[in-house]
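All protein chains of the complex are present and in place, except for one that has been dropped.
Chain naming follows the written order as A, B and C, and within any one chain the residues start at number 1.
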Amino acid sequence: MAHAGQSCMQLACKLPCYRCFQPLYQAEGDPMLSFVNDYSEGAHPAILDALARTNLVQEPGYGEDAFCASARKKIRAACADPTADVYFLAGGTQTNQVVIDTLLAPYEGVVACESGHVNVHEAGAIEYTGHKVLALPQHEGKLNASELEEYLATFYADENHEHMVFPGLVYISHPTEYGTLYSLAELEAIRAACDAYNLKLFLDGARLGYGLVTPGTDVSLADVARLTDVFYIGGTKVGALIGEAVVFPRHGMPAHFATMVKQHGAMLAKGRLLGIQFDVLFTDGLYTRIAKNAIECAEVLRAALVEKGYRFLVENPTNQVLVVLENSRYQELSQKVAMSYWERVDADHTAVRFATSWATRMEDVQALIELL
Amino acid sequence: MAHAGQSCMQLACKLPCYRCFQPLYQAEGDPMLSFVNDYSEGAHPAILDALARTNLVQEPGYGEDAFCASARKKIRAACADPTADVYFLAGGTQTNQVVIDTLLAPYEGVVACESGHVNVHEAGAIEYTGHKVLALPQHEGKLNASELEEYLATFYADENHEHMVFPGLVYISHPTEYGTLYSLAELEAIRAACDAYNLKLFLDGARLGYGLVTPGTDVSLADVARLTDVFYIGGTKVGALIGEAVVFPRHGMPAHFATMVKQHGAMLAKGRLLGIQFDVLFTDGLYTRIAKNAIECAEVLRAALVEKGYRFLVENPTNQVLVVLENSRYQELSQKVAMSYWERVDADHTAVRFATSWATRMEDVQALIELL
Amino acid sequence: MAHAGQSCMQLACKLPCYRCFQPLYQAEGDPMLSFVNDYSEGAHPAILDALARTNLVQEPGYGEDAFCASARKKIRAACADPTADVYFLAGGTQTNQVVIDTLLAPYEGVVACESGHVNVHEAGAIEYTGHKVLALPQHEGKLNASELEEYLATFYADENHEHMVFPGLVYISHPTEYGTLYSLAELEAIRAACDAYNLKLFLDGARLGYGLVTPGTDVSLADVARLTDVFYIGGTKVGALIGEAVVFPRHGMPAHFATMVKQHGAMLAKGRLLGIQFDVLFTDGLYTRIAKNAIECAEVLRAALVEKGYRFLVENPTNQVLVVLENSRYQELSQKVAMSYWERVDADHTAVRFATSWATRMEDVQALIELL
Partner (left out) sequence: MAHAGQSCMQLACKLPCYRCFQPLYQAEGDPMLSFVNDYSEGAHPAILDALARTNLVQEPGYGEDAFCASARKKIRAACADPTADVYFLAGGTQTNQVVIDTLLAPYEGVVACESGHVNVHEAGAIEYTGHKVLALPQHEGKLNASELEEYLATFYADENHEHMVFPGLVYISHPTEYGTLYSLAELEAIRAACDAYNLKLFLDGARLGYGLVTPGTDVSLADVARLTDVFYIGGTKVGALIGEAVVFPRHGMPAHFATMVKQHGAMLAKGRLLGIQFDVLFTDGLYTRIAKNAIECAEVLRAALVEKGYRFLVENPTNQVLVVLENSRYQELSQKVAMSYWERVDADHTAVRFATSWATRMEDVQALIELL
């Protein structure tokens, strides 16, 4: 455990470490290792520090503040698109809902693979806004460009398609819900299919930071900005308290977007809370620097699992490690480490997820490995 | 200006003061006095301190954390209703939207006075969910119980009312949008009208803290809990970064409320952010203690305005001072002090608002008075 | 009563009369005079005849049939706009809902006077689609162009209007819900206000036929087509079984309108039912010819009421006669004649409506006059 005055964790952020503060809230019983998700902690200390340092600066509300303006500028630079519109929202489901609803025409739906977050784990937030999720098969969480193209060709060939929901937008996540990543070639193929049928492309980047720093990926933030019509840079799961930065490359933000955000109940009075956080995350590359910690921890864990003969539900290179456990092993392990139930595999096996994050300590990974 | 090591502002919160931190962001030009609103700053320092101290405690997401549990318990106690359900949401419009939509049947609308926030300044967030706002006249921002009763009697007497929107819920704000307060007798009369026609009562408490500590009010938090079916305790405008605590007295939360919150895009992954803040605000009465600062500042300002012969648009006892200015005076003053445009009064006069808050410094009030 | 082989009623329609058919359904007790509304009967006999004569012609569904095509052509001619798009829907509320929802942007609402049908008697059908009805005062059922302009000027002058519902479309009815008519000058003034602020104009013509043939009106069908962006020619209340012809002058129908109609559940498989009826109504001016009967009957009734000293709730020249009755007189009269309760005037008086229609028999009007 780091101590006051030391730099925080393995990151050279040169800020005082908050870890050694005496918690106000003492967990009951012995502390349990937790790999439940990547949003179990608060925020990166640099964010808390900035909140404190700016606290009594008076600024306008609703995202009109100087912090948001500064953060937008830095994000545009990071995306290599000086013409990008940037808007800050609070959470992932909210972002998916607002973006999809405001980009679709009323008669259009959003194409997603069946495992897409919008299709399964958002309580129907898309349908709530009146739009159908047009589900295509998933391949380790990914949408296949050929299948997309075939679906679109079939749709327009159908003489009755005026009685059907028009595909208006393609939704993909990167990393996907299974932690996998698209290659640049795959993204370009999806973009080409969208172009061929005049669809927009939306990339859900709730965990984008982790994807960008995964060894072997050939997809950069600039690539994402170049190939999509809209995407978001996830903050909640990559070190912020809350917040997602929605980027509309090439001045692509819909007219009166702010009014529609307000109409969805998604506008924060204190927009500064989002602006300050993204300003910090996009200063000196903090966003990607802290993301690396998650990948490094996951790599160590994954190597150990391979060595011990565990089977993965899906192999992926990012911060979500999906492992198949015997039910008895799962029960036993649950006494000592918190993880996520993922799905039932068969009568005797359960898939679980170990998630690492910007805040994961390598010593906890080692402790987990010993337990396995 | 307070200095490091001093206690913060006039409140005996015994926490280090953040005001003297060197701001990261320097406003351009000379600093301007600002009375634009009550959410121009960040949060009360005690909140920032708690966020820092709890930062690396690992907790479950979605409001299932220990901080939310602790805050709920304290709020129940403050409301004198051990059976109250409490749910934390991010902002006011979101709260109004989610609460109204989930409490109304599909064929019902919400009754509000015409100046109600839901009727004018939420970009149609209520209608977006499919419900009509049934507007009644406003009297200094307040709904009149007799007019409400007459409207309800007329509705049910109309033989065609099956072709009309049924009134299902009454919306009031306390303090109102004009800063006025209901008396206990007025609230009881509205409650009685609701009971007579089987309507629910919802109180928007975006600025509830300020209302509760206003000298002369006879409405307590326990009264609000006793007389309403749902209300919220505003955090955003009373010292929190973001957050509103929705209270459903007497176990009144609708079934599957969390799922519907998710469906509205209103669920935060890091619910702890809301729990920690309300836990702090409801520890040792911080919420009402910091609210008093706003009222004291407003009283001083109001007395000076009276003395100088200014005319109020509406007289009210809370933290929003609504003054009628000659247009030339308004232009002149705008060079030196930030205030809110309220409405056009006539060709030569404009109504403006000076808002005080938990963070207002009395020295700034004095500076404003000198300018007036 | 006319007899088989005679021409029908006072109209030279040269079709066999159906009135003398022995009804399958015998009303209980003595037949009561009925002036309840203008949709108490089935359809003009010429329509029934055409349905019979075309019954076994096989045609495509969904409005792609030859009858709809023929009717569209005749309506375009009647509107003096060869570029008008015409679409047939089943009923008035449905038409208002579909038209308003498909013409508005998501952040826009519809401006209507407070007595507008969309604002009071459609069970919230507009709000159900997510749009607010922005209510302005009514003057004998009419919207005032100056008040409209002032509202629009105030809206855009308000610095916070991005947090408000944008006015996107103006809704007026002609005749209005009170049976009054706009003059051409009034319509032109409303059009000018719409143009000044870039709003669309929608005219609800549920009773348009009656308005067009009222002596003294200076508004023609071509004027309506010239001055509005969309309007509908009411069939249900002017001799059709069901059906409203929506006209979008100058090729103004939104893209993919048919898909959106389907999405609203408003598309009929047997679109021919609507096409045949409007084809008949717009052959040889049947639509306006049959409307005249209602106006003539109303004029006779109105003259008698004046003579007998009755007071009108609102004076109007069309087919809805709105009279104030003493409550005791109302009770007494209700035993012998069916009319519509309109509204409570005071403790002793009630306003009622006598509606005449294409099917009203002058002998029944005379019988009513004797009762009065």
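Just so we're on the same page, a residue touches a chain if its C-beta (ideal position, glycine included) is under 8 Å from a C-beta of that chain, and two chains touch if they have at least 3 such contacts.
Just so we're clear, the structure is a prediction, and the values are computed from it rather than from any experiment.
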### Task
Specify the residue from the set C:253, C:268 or C:368 that touches the hidden chain.
C:268
### Query
Of the residues C:60, C:137 or C:285, which one touches the chain left out of the display?
C:60
### Query
Of the residues A:42, A:91 or A:109, which one touches the chain left out of the display?
A:109
### Message
In the complete complex, the non-displayed chain touches which residues of chain B?
### Response
101-102, 105-107, 130, 162-164, 166, 256, 258-260, 262-263
### Task
Please give every residue of chain A in contact with the chain that is not shown.
107, 109, 120-124, 127-133, 135, 154, 157-160, 162-165, 341, 343-344
### Message
Applying the definition given at the start, please give the residues of chain C touching the unseen chain.
### Response
18-19, 21-25, 27, 34, 36-37, 39-43, 45, 48, 50-61, 66-67, 70, 90-98, 122-125, 128, 236-237, 241-242, 259-260, 262-270, 272-273, 338, 359
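Assume only the chains that are shown with their structure count from here on.
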## Note on the structure
chain A and chain B share contacts with C
### Query
Comparing centres built from CA atoms, which chain ends up most distant from chain A?
C
## Note on the structure
Separation of the C-alpha centres, chain A versus chain B, in whole Å, is 32
### Distance from chain C to chain A - Cα centre to Cα centre, in angstrom
53
### Query
Using the touch rule from the top of the page, what residues of chain C touch 2 or more other chains?
107, 130, 162-164
